[in-house]
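Here it is, the structure in full.
Of the protein chains in this complex, one is absent; all others appear in place.
So, chain A:
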Amino acid sequence: MAALRGLYRTGLGALCRRKGYQGFGVTHYRPFRVNGALHQQPFDSLEEKPQFPGASAEFVDRLEFIQPNVISGIPVYRVMDRQGQIINQAEDPKLSKEMVLNCYKKMTLLNTMDRILYESQRQGRISFYMTNYGEEGTHVGSAAALEPNDIIFGQYREAGVLMYRGFPLDLFMAQCYANADDLGKGRQMPVHYGSKDLNFVTISSPLATQIPQAAGAAYAVKRENSNRVVICFFGEGAASEGDAHAGFNFSATLECPIIFFCRNNGYAISTPTNEQYRGDGIAARGPGYGMMSIRVDGNDVFAVYNATKEARRRAIAENQPFLIEAMTYRIGHHSTSDDSSAYRSVDEVNYWDKQDHPISRLRHYMTARGWWGEEEEKTWRKQSRKHVMEAFERAEKRHKPRLDLLFSDVYQEMTPNIEKQKEAMWNHLKHYKEQYPLDLYDK
């Protein structure tokens, strides 16, 4: 066998040298990428190095499986400790007092709105709601690092991002109440917000579908040369969907300026993370796709801000995707249809509420600098609650959208079959109107 191999090598080697080939086969070079840059390695079959087009690596002659490291996983980047103290001064983004106060106010306003709308569902005033308790830091930290023109694709637990951008309380309420002011025209369940003006693509219920869409939008944005990034939010549960794999792979191979922002909050409804994945979370998957990746403390507004800001800068400059896994905790139930005491202890929830909450950590940072105190807190609580209650009362009184909106926007234009069905409905109502709550709807 060795003799044969020797013969083969001298024979082929002689052939190659005589013909002056550098190698043999159709191509003399094999392409491969390092950090997105395309390299060409000369194809020299005489060298003892793997020539496979599929990977760039050395040979090894000892059989050893790679052990996934989940005991000591990717470290969690943070700027503040749990008491809101800056750990490494060099990492403090040194945001202005105005900006920090704005972040704080948006987080607490969201919290207040969540409490009131959750309660309103319990009282049968709206049909459904999802709170954001505990994850306010992920919303506001990332939103603060973006520009207004950056396109946002969300999942459903990113209301704080939209709130930071300036979406008014009246429109949050309008969507939840599905009243005639709803920009979505009353067609979707509560919390499925969207805003064209604020570049926040309308939420849809199917999970992870937004991930490859965001990659496509980023590709289009890249071709425009408009200096924008696309950011795509999703939870650690949605990251199990095939669409997530698709989106990551496409964004890396097609070199898209996109930030993938994973809110790892510990639960997908009742499913804890150890039933969702066995690897080192979501951040560890990034390198598998050739993606720059980082894990951050999602309850640390500054860590989220710094990571998003830098990811944004580099994604645009280098046309490559960035994966940020923001570790946090879902303090509330999954939704109003869920009672999480069925699958986790009250103690566990209390720990996060009391000991590691993004709002209190930021408040400690502010009070340490004399930017905030008891008085300000009391005044703001009263004021924000008043604003929310007023918007709430206005939204409740408002009519629902007119019935024709059931039939429009299926296509850009009205089609004959839908027009016929609309006429049939009105005809039906002519004869049976007492059976329907017509008085609640705009005419």
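As a working rule, contacts are C-beta pairs under 8 Å (C-beta built on N, C-alpha and C of every residue); 3 or more make two chains touch, one makes a residue touch a chain; residues count from 1.
Keep in mind that, in the parts below, contacts and distances are computed from a predicted model.
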item: Per UniProt, the name of the complex member that is left out, chosen from "Organic solute carrier partner 1", "2-oxoisovalerate dehydrogenase subunit beta, mitochondrial", "TATA box-binding protein-associated factor RNA polymerase I subunit B" or "Mitotic checkpoint protein BUB3.1"; value: "2-oxoisovalerate dehydrogenase subunit beta, mitochondrial"
item: Per the touch definition above, residue among A:Phe172, A:Phe250 or A:Trp352 touching the missing chain; value: A:Phe250
item: Hidden-chain contact residue, picked from the options A:Glu158, A:Asp182 or A:Glu325; value: A:Asp182
item: Contact residue for the chain not shown (choose from A:Cys176, A:Val191 or A:Val221); value: A:Val221
item: Sites on chain A contacted by the missing partner chain, in the whole complex; value: 151, 153, 182-185, 187-188, 192, 194-196, 201-202, 204, 206, 209, 211-221, 223, 242-243, 245-247, 249-250, 253-254, 408-413, 415-418
